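All protein chains but one are shown in place.
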Amino acid sequence: MARFGMVIDTKKCVGCMDCVVVCKTENNVPEGFNRDWIVQDVRGKNPHLQMEIRSERCNHCDNPPCVYCCPTGASHVHDLGGVVIVTHDMCIGCKACIAACPYDARFIHPEGYADKCTFCIHRVEKGMGPACVSVCPTHCMFWGALDDPNSEVSKLLDSRKHHALIPEAGTKPQIFYLV
Amino acid sequence: MNPLSRRKFLKISGATIAVAATIGTVTKAIENAGDTKSKGIQKIPTFCDICFWKCGAIAYVRDGKLWKIEGNPLDPLSRGRLCPRGTGGIGAYYDPDRLRAPLIRMQERGKEMWKEVTWDEALSYIADKMQKIKSQYGPESMSMFSHGIGGNFLRHTLKAYGTINFAAPSFAQCRGPRDVGFKLTFGEDVSSPERTDIKNAQCLVLIGSHLGENMHNTQAQEFAETVGNGASIIVVDPRYSVAASKAKYYLPIKPGTDLAFLLAWMNVIVSENLYDKEYVEKYGFGFEQFKAELSAYTPEWAYPETGIEPKLIRATAREMARYKPATLIHPGRHVTWYGDDAQRSRAIALLNALMGSWGRKGGFYYPVSMDMPGYPYPAYPTPTKDKVDNPNKKYPFAHEAITTGIREATITGKPYPVKGWMVYATNLFHALPNENETINAIQNLDLLVVVDVIPSEIAGWADVVLPESVYLERHDDINVEWFREPFVALRQPVVKSPHDQKPNWWIAKKLAEKLGLGNYYPWKDIEEYINHRMTAAGLSFDELKKNGIILGDKQPIYFDEGVPIEFFTPSGKIEFYSLQLQQAGFDPVPKYKRPTIGPPGSFRLLYGRSPVHSFSRTQTNRILSDMMSENEVWINANVAERYDLKSGDYVRLKNQDGVVSNKIKVKATERIRPDCVYMVHGFGHTAKGLKHAFLKGASDAQLLTRYETDPLMGGTGMNMNFVTIEVEA
Partner (left out) sequence: MNEYTTTRHNEMIDPSLHIWGWEIPVYLFIGGLVAGMMIITGYFIFKGKYKDKACVCGVLPLLGMIILSAGMFALFLDLEHKLYTWRLYTSFKIASPMSWGAWILIVVYPAMAASFFVNVPEYFSKIFPWMDKISEKLQQHRYLIKNIGVINMLLGGLLGIYTGVLLSALGARPLWNSSMLWLLFLVSGLSSAAAFVHMVAGRVDERELLAKADNGFLIIEIFVIGLFVIGMITSTKVHIQSAMLLLSGIYAPVFWVFVVGLGIVIPLIIQLLAVNHKIKHTPIAPIMVIIGGLILRFVIVDAGQYSHWIDAAF
């Protein structure tokens, strides 16, 4: 079974938010909410500065606390590629999963259930990649099977330096940032 | 590429060229577009209009409802991917703040009190006033501000009426100085889309060009591509831009001193013999005089001016030389900064000439285009007067009309009165500096018509407001672009207009009929018009409708590939020393003038783009405003600390003339020099109808009461304003 993940090249990302905009139109994310977002991480003192720009979203963790803490099983790991998703009509909106996510990747949809990035599973099931990956004007996002050594994502991780977000939280995030 | 079409490129005025041809068969409009009864997904190709880049796109209609829009993979501009604004473009269709019906003013101008009228009433009213202006002052007293391809037909109607005064802010408030600087040097301008070969550049120099925030799609894509390829990036900007974060060298220049910096760079390159000798010898004119003038501008001289250390100036000069001729010093686009902009742009052109990048891979390519004959219209009336914007060639090198020139003539009535403005898709209150002058000019008008999609600030002052269909609901003229490869693109309706909005071509045709100029519209509808032009060019309209784009054959775009090496300057060469300028009383080689400094305790106000907004036009787009609903003022972290300000606090900015801005959030950041502040342009709307954007953030335009006019070409340098920070109680 495949293990899906994402690789994002921070060297190329310009933080344009196209990935955020498209997630809205593709997934009907309501006004005032974001499934993905941009972080600008600036270090140093003027003029000796460094900035990493990251497109962030649910990390589809391999060790997902949001799934463990869910009292109903609404939050679960999908058979397809280990994607973490929420079944809307099983969710009671207790928000435990929101509190459990160190990345604050989740939110309560105005209709009451917990919502977040689905890795565009509806597209993946049709053999397409996530919407955000497909529009990124700088082509800095990659998506695929991390457990396939020949996939683009695996090759990138083999050949480039990278990091993941807050690995010390023990969640085993599956989105990697090339530096 | 044949020389004929090269020369046509030089006359890139957008004027249609009459060619006789027969009218072909008329094809029907997309029948089901916007039909809520239709099920399933329709994909309709069109091109984007959230900015002027005109990216090819494919709109998705799901069960009759507009769903999303993606890039058209066939299109060389979008390369299959839109920028964030294009992706969010469907928000323009859904915008609840849209204009719905024609409006006629009920009270004083600017009070935004209207009555809704029918199109017939509105157009009769306009035609009537226009006829009066014509009989009283002559047709030249009507003028038009128009930005973008949408305005082509209204322009045609006004030309038929006899007007000669057409201007867009894209010249005197945007790229004009650059195009003049390059034309003076190479004999051709850079134009739009820029002929910059970013993707092949091995060294890319950005002087304030904030690619990545400036999201002109192909440029941003190529920028990332070249970064990914490991090109050496040098960024000169008082602000640590996104582009700066990708740079090998970031040079935080003191604002307004770029010319000093450029001269020092050229000094190093010439004195260290780092330039492309063969190229300069073969194609250059006046190099020796140029070289002699440069000798004074050492890096040591430039240091106190620019704040950039001599060793960095030298290091970066050598870095550029290392990659020549694939070293591209980007000419920028919005370059109307300090009033010496044409000369600064000329210095950039000269630096490129030293690198030998013009006509070379990784530098400036030679754009190509389809040979698309215009529609065979009757000839326009012969004007009896000169254009009003630039009397007596006051600005001798302006090769396009000057918006602010028309505005000035409207205020002064000289060289002749201007009594009518037709304003199409340009929000003059945000686009032109000094809004008082705009208001004064408007008060002298007998007629102000604004064609817009939302009740913008300029619409608020109009006598008649005409609601246009947004780009997703209309046909426009076909886009015959000058680019890397020839192509023609179609904009066609994806959905129906939700209310009584009409497309430009319809408005223009009806107005012409009201004016008794129906003979200028021999076609029944725009499809007949497009079909005619396509047929005349030997192309299939059906294919265009299906694919949205038709590509022509690849043609050479570099000298190496066989582009004829010609320079349309008086000397026929690259003019290192410009006799033209000398004869007109200007510096033949650019000279540095120190910029004016602000009152003590003030900060120079700089402004730029957010990747998710276009100028002042997208703040009510609910998708895009959800990305960013108000702008922030960037204040250097140490300065903010002095004022005891944190990010997120609100302040007001007060400029040197006492104008106080709306409240604006602070972004306390290391990413800007302490002597300036920065904000994204286009916010702080004051038009009441823009409910969603009303008084969100601050308007840079409102604070730009001062501007310095470029003596070469009439551009308005707008980085001339200084503000103090008023802490909100």
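Labels A and B are assigned to the chains in the order they are written; within every chain, residues are numbered from 1.
Everything below uses one rule, namely that a residue touches a chain if its C-beta (ideal position, glycine included) is under 8 Å from a C-beta of that chain, and two chains touch if they have at least 3 such contacts.
Fair warning: this is a prediction, and the values are worked out from it, not measured in the lab.
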Among A:A2, A:C94, A:I121 or A:A164, the residue in touch with the chain that has been omitted: A:C94
Selected from B:M627, B:L653 or B:A693 as touching the chain missing from the view: B:M627
Footprint left on subunit B by the chain that the document does not show: 627-628, 637, 647, 667, 669-671
Residues in subunit A touching the chain absent from view: 17, 20, 32-34, 37-45, 56, 65, 68-74, 89-96, 98-102, 104, 106-108, 111-113, 166, 168-170
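One rule holds for everything that comes next: only the chains that are shown with their structure count from here on.
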Length of the line joining the C-alpha centres of subunit A and subunit B, rounded to whole Å: 36
Contact footprint of subunit A on subunit B as seen in their complex: 67-71, 81-84, 87-88, 90, 211-213, 215, 217, 220-221, 223-225, 227-228, 240, 242-246, 250, 252, 611-612, 622-624, 626-627, 636-637, 669-674
Touch list for subunit A against partner subunit B, complex: 9, 11-18, 20-22, 24-26, 31-32, 42, 44-47, 49-53, 134-140
